[in-house]
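Note that this is a trimmed complex: some chains were dropped, and none of the rest were shifted.
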Amino acid sequence: MSNKFIVSDPNYKQKVINSFNRQDVMHTINASIVDVQPGYVEITFPYSKSLTQQHDFIHAGIVSTVVDSACGYSAFSLMPEEAGILTIEFKVNLLSPAKGEWFQAIGKVKKPGRTITVSEGELYAHQGDTRKLVATMVGTLMTINDPSGQIKG
Amino acid sequence: MSNKFIVSDPNYKQKVINSFNRQDVMHTINASIVDVQPGYVEITFPYSKSLTQQHDFIHAGIVSTVVDSACGYSAFSLMPEEAGILTIEFKVNLLSPAKGEWFQAIGKVKKPGRTITVSEGELYAHQGDTRKLVATMVGTLMTINDPSGQIKG
């Protein structure tokens, strides 16, 4: 994809990966961050029975967990070094059952801003060679300037 | 709360509990369904480091997972015996960090319908004797009539 966004932190990739690695829930889900570009993040995770709802599909909330992280980190990649990030709200539309061998979450910045960034996300289910769109997200993220560094990242 | 909704399945409590127990992710989260009334469901879960984001708060997606189940089961409690339920979409607003000893998700039907039901949810964080509102949800649920019984519940 084209690098259409301006990066203010040259160390943005490592910053995103470090923060992702501190999200213990990503380990619980067995998720991996596989691509970080300016305003773009991709996270994958395998199917696990431990994450399912009553029909053995991945629970919509787990879908949201991974797509929210992808959206949030897509926004975080464009933020200044000292900034923290907060999800204000998101909306998820569930288009197909989350069934497959593994899942791919994509987060993309739609509109960056000094305080408010809007990102869009998608989750795809992969089965063999086929890929199916499972869910879409719109998320609103806020840049937090915290000189204490407590919420940095 | 007042029993303002009409129940079409007299066995609604057991039906909801059975479906909840089939959601493996609820076991992963260590969640318990603690109240089921017509159009009302309450689910609790303890803090666990394994469910956290980068600041050691419960991840917004895990918050969504539990509130979505509470909203969905509040709708499901009013559906006919043979019906299945599908979350079409939800929106979450994150009002405070999800930090606390344990968490309480409440789902309530706002408007029941033959095909579409709208429910509202809240997540509260409990710490000692204090309770703080962490998140609100609005969710749209669909009644599925599946004579094959495959998606029942």
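In this document, chain identifiers A and B correspond to the written order of the chains, with residue numbering beginning at 1 in each.
The rule we apply is simple: a residue touches a chain if its C-beta (ideal position, glycine included) is under 8 Å from a C-beta of that chain, and two chains touch if they have at least 3 such contacts.
The structure displayed is predicted, hence computed values, not measured ones.
Sequence-identical chains make up the whole complex; the displayed set comprises 2, and the total in this structure is 4 copies.
The rule is simple: only the chains that are shown with their structure count from here on.
Subunit A and subunit B have Cα centroids lying 23 Å from one another.
Contacts from subunit B toward subunit A in the complex involve residues 19-20, 22-25, 27-28, 49-55, 59-62, 64-69, 86-94, 151, 153.
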